[in-house]
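The complex appears here minus one protein chain, its other protein chains still in place.
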Amino acid sequence: MQNVRNPNLTSSKGTRFMGFLLLVGVPTLVLFAFFLTPEDDNMEDAVRLLYIHVPMAIFAYVAVITTGIGSIFYLWKKSRWWDTVAHASAEIGLIFCGLVLVTGSIWGRPTWNTWWEWGDVRLVTTLVLFLMLLGYLALRQVPANPDLRAKRASVVGIIVAINIPIVNRSVEWWENSTLHQQSSLTDGKLEDLTLFTLFLGLILAGVCYLWLMTHRFRVGWLQTEIENEGAIGVLQERIAEGTASSTETIIKEDGEGEVR
Amino acid sequence: MLRDAWLIAQKDLRIEIRSRIITNQIAPYTLLILVLFGFALDADIETLRDTGPGLFWVSILLVAILAIQRAVDIENSDSAQDRLLLSPVSSFSIYIGKTLGLFLQLLLLEVLMMIAMIALFDSSVDDFLLVSATGVIATIAIASTGTLYGVLATGLGVRETLLPILLLPVLAPVVIGATRAFGDAFGRVNADGWAWVGLLSVVAVLYTLLGMLAYGQLLEEA
Partner (left out) sequence: MSHLGYLLAGWITAVGVLAVYAWRIIQKGKELSSKVPEHRQRWMSPSQDT
């Protein structure tokens, strides 16, 4: 077993398997999305963007909820594991969120004839979420005592997750209209192949999320490991200094004692 | 508990009254923001009236950030916070007190701003009760979140820049809600202002509860 693992990489058997799945899966998804599925009656070919947009949107929200859960567990158990999970998930959530906004905009241009639609609930909610994640990660990047930072980040992480439904609700009331596809998944009119492709996209986004999570988690773990090492190193130095000086004084005292 | 909270609030307010920062610096700043909006929007009275509710709350948020930083500064100078923690006052009371102090300051600024807006933008208020309710409840939400985030962003050396990016997105629902409700009260938008007040109340209660839970944890280590 050991020889399979390279000590100088954050990969393991599991991540390699997921990586392999992605390498095979993404071209398959492209094949289905671009060539095998039919075009939509209303959206024409723009529908082909949804096979990547919708799965990423779902996992952006999964990522944020994971951050929220990780934050709660950190405050409860004070375990570094959960803190690292929360941090990793927020970063991946930010990337997914950003890509959802970009692909959504690109899709909106030919479909709604606009890059941005303020009246759309999910669009605006995702934008606010993106901004909240930026804030969370900004806080995480501030150099500070790791425990202190983790605690504060957890409070922010919980508030970010709790805020999603609130923002969603308020935006929904705000314009009281949504251009968005009324949940195209449950439409019923969808062709089997379209549904299958969407499903494939969902699974791939999930694998991608897990794969990124595992690697990002390990990187985060290593970072704290190094930070701690630095702290322990300083501590050991201090202890060494302390014992050195105290033994000196003891020797001095002893010496003086002998003289007396 | 509430009496302790009131003591803390009184302490903060007394400091603010004596330092005159609110009256001499922050209040003129709010006026300045309104004037700048007037310039930016070409002094077109109709546009200003239409956008008034939104401008009002955006300005209040900008001003609130300054007020929050003031409130945190009070505790940080001369390590006042350590002494506060040594006193037999629970963190709940400290939180409520600080929130109350901030709330009253913001409310005062809002009244001033409202007067200025009616004068400068020629806005007319149709429904005073709705305006008051919205003002009070939205300000509770801003003050409770602000007090919590003020402590969150402190002691890291980057507070001035970190606080806005953490706080403003979280307050997005408050801005949306309060703007809509004001729009209704000013007779500018056809919306159900009281429904928005309902949403704002939920947000205010939720944020206050969260703040009470988290504040103690954050104070201990700060």
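When the chains are written out, they are named A and B in that same order, and each has its own residue count from 1.
In this text, a residue touches a chain if its C-beta (ideal position, glycine included) is under 8 Å from a C-beta of that chain, and two chains touch if they have at least 3 such contacts.
None of the values given here were measured: they were computed from a predicted structure.
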- Query: For the chain omitted from this view, which of the shown chains does it touch?
  - Reply: A
- Note on the structure: Across A:L9, A:L36, A:L193 or A:L235, the one contacting the chain not displayed is A:L9
- Message: Given that one chain is not shown, which residue among A:I203, A:L222 or A:I239 touches it?
- Response: A:L222
- Of A:L21, A:L99 or A:A144, the one touching the omitted chain in the full complex: A:L99
- Note on the structure: Out of A:V26, A:I69, A:I162 or A:L202, only one touches the absent chain, namely A:V26
- Listed in rising order, the chain A residues that touch the chain left out are 5, 7-12, 26, 30, 33-34, 39, 44-46, 48-49, 52-53, 56, 95, 98-99, 102-103, 106-107, 109-110, 208, 211-212, 215-216, 218-219, 221-223, 225-226, 229
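Following the convention adopted for this analysis, only the chains that are shown with their structure count from here on.
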- Give, as an integer number of Å, the spacing between the C-alpha centres of chain B and chain A. 31
- Task: State the interface residues of chain A toward chain B in the complex, per the touch definition above.
- Result: 75, 128, 131-132, 134-136, 138-139, 142-144, 147-149, 151-152, 155-156, 158-160, 162-163, 166-167, 169-171, 173-174
- Message: Quick check: in the complex, which residue numbers of chain B touch chain A?
- Response: 148, 152-153, 155-158, 162, 165-166, 168-170, 172-173, 176-177, 180, 195-196, 199, 202-203, 206, 210, 214, 217-218, 221-222
